[in-house]
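For this depiction, one protein chain was excluded, whereas all remaining protein chains were kept in their positions.
Take a look at chain A:
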Amino acid sequence: MATAAKTLGILPRPTAATGFWSWVATVDHKRIGILYGVTAFFFFLVGGIEAWLMRLQLARPGLELVTAKTFNALFTMHATTMIFLGVMPLLAAFMNYLLPLLIGARDVAFPRLNAFSYWIYLFGGIFINVGWLMGTAAGHVPDSGWFGYANLTSVEFSGGLGPDFWTLGLLLLGIGTLVSGFNFIVTILNMRAPGMSLMKMPIFVWTILVTSAIIIFAFPSVTVALIMLMFDRAFAANFFEVAAGGSVVFYQHLFWTFGHPEVYILILPAMGIVSEVLPVHARKMLFGYSVMVFSTALIGFMGFTVWSHHMFTVGMGPVVNSIFSLTTMAIAVPTGVKIFNWLSTMWGGQIRFTTAMLFAIGFIACFTIGGLSGFMHASAPSDAQQHDTYFVVAHIHYVLIGGSIFAIFSGIYHWFPKVFGRLLDERLGQWNFWLVFAGFHTFAFPFHFLGLLGMPRRIYTYAPGLGWEFWNLLSTIGVFVLAAGILVFIANVVVTMRKPMDAPADPWDGRTLEWTLPSPPPVYNFAVVPRVHLRDAFWFHKHPEGKEQALEYGEPHPGPIHLPGQSLMPVLLALGPTVAATGVLFVRMRESFAVPVIVAGFVIALLALWGWAFEGEGGTLIEPGEGS
């Protein structure tokens, strides 16, 4: 089918179009998106099982289902997994798959780097979880919280390998995330279809742009913190060693200058997804597009001005606490504006209650609740009572499940036909939504009460008689309902994937360019890249309203389309740092072969880089209409 280009370099490139190796060597953004999605969903289930075990343990006071150490490992790994291995990569799956389609491009700017991001994510994810194979008792599973505060993470107080798996694994993940951030920015700035000015981009693309910028500015900070922690642990440095003059508060500042923007990395793309789904299923244009763009950018910027609100209780004094209270409250303004704009988007529309729409509406409801409890935390003196209680756990889950996860499900139902050529079953979809919705509130709403009743978070057991029993039990029951909803979703995917690929190109009367393509789109995406004259160009192309010239197709490309060639170098390059990280682990274990392993890691990386630079020019030429 595809014609392989001449090999000019020193290494032949793989060309398999199907089968295992075609997935390992792929550089196609659509396949990478699918890889991200499947892997991230797997980790999401792992994180869910961890959560379920925790909730079982907390169902009654004084239960002994798991040990204290195991519980601590569970909540640490649950949060780490959900944030870094579940939600972020699920969003990355959307970005990878959709970004080029939304802007009318044939791929991202750096396809091999894109593959590299995926592989290092996979390796980092496995790395962090290896400790489970070694058991929790000796502290080899990370169990010092997903924030890994120094000096609890020092060798003195966490002697096992847990924090090492955690630091090194997160460093690996960070590399992939940063690379993606750069890749998306370059793609968005350079590869838009002709005529698509920045203010004509779909709003989801804007959120990807802002998110990528946040990534680039936020990740260096945590990288520094993690490297210092790694040095402290592996090489007995004294960055956070109090007796040697180190400061443990310093770690918190570094961590939260990353940690707070991180929550916007999790929520902005989710808002972007919802902002795409709502207009389509309500058949209205996004209300206040430019305000949405500015509020997105503003939220991205303000995310960096509020980190100390995670540290209201460390004793920064009333002036600093007040300043950060005010900057934090200010974020409520652009966030509130978004909510009103979504409501107005639906106002006067023809709302179809598809599953995608239900999740998007559910998103607004849940995210509002989460945002409001966030606004409550902003007042420092009040937060002295809420901080580190279940009230905060309620806030996190309303924002991250009610926000990110609902948006992700909404996006899945919306774009599944585009990706897999099959429409998910709507009847199962409704069950999916209502079970998840009901289960989620039953599980997370009681956390508000628990917090106000003084239940601290991160406790593996509690005493009876504090008024916590009922709410804890209710919450645990909620998890079962929620889990049932997730199982219905899995069943839906399984059932749907057995059906023939018969989804139409544009099942929802969509507005953005991906719906102009067949489902699933061909490898080269656009045979003819359209010229865009308007926001929502495709919609006005279909419903002209006097705007007949919304979308214009030029002459087809004169010859076959050139696509980047497959490559194994991204996997190899991802392997290098992973091996080096394993070497650092061996340093901690005082193994004599540690240094050779670290060196080997660097050698692998260098070889991969060399191959990357010099492997065959590669590339495939594909005639439009051929191959998919």
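Everything below uses one rule, namely that a contact is a pair of C-beta atoms (placed from the backbone, for glycine too) under 8 Å apart; a residue touches a chain by one contact, two chains touch by 3 or more; residues count from 1.
Keep in mind that, in the parts below, contacts and distances are computed from a predicted model.
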Answering from "Cytochrome c oxidase subunit 2", "ABC transporter substrate-binding protein", "Glutamyl-tRNA(Gln) amidotransferase subunit A" or "ECF subfamily RNA polymerase sigma-24 subunit": the UniProt protein name of the missing subunit is "Cytochrome c oxidase subunit 2"
Touching the absent chain when the full complex is considered, from A:Leu452, A:Leu473, A:Ala505 or A:Leu575 | A:Leu452
Among A:Ile364, A:Val393 or A:Leu551, residue touching the chain not depicted = A:Ile364
Only one of A:Pro194, A:Gly348 or A:Pro596 touches the unshown chain, namely A:Gly348
Among A:Phe287, A:Trp508, A:Phe538 or A:Trp612, which residue is in touch with the absent chain?
-> A:Phe287
Identified contact with the non-displayed chain, of A:Leu11, A:Ala68, A:Val130 or A:Val603 = A:Ala68
Which positions on chain A touch the chain that was left off?
-> 67-69, 72, 144-145, 149, 151-152, 157-158, 242, 247-249, 282-285, 287-291, 313-315, 317-318, 321-322, 325-326, 329-330, 332-333, 336-337, 339-341, 343-344, 346-353, 361, 364-365, 368-369, 372-373, 375-376, 378-389, 449, 452-463, 465-467, 536, 543, 545
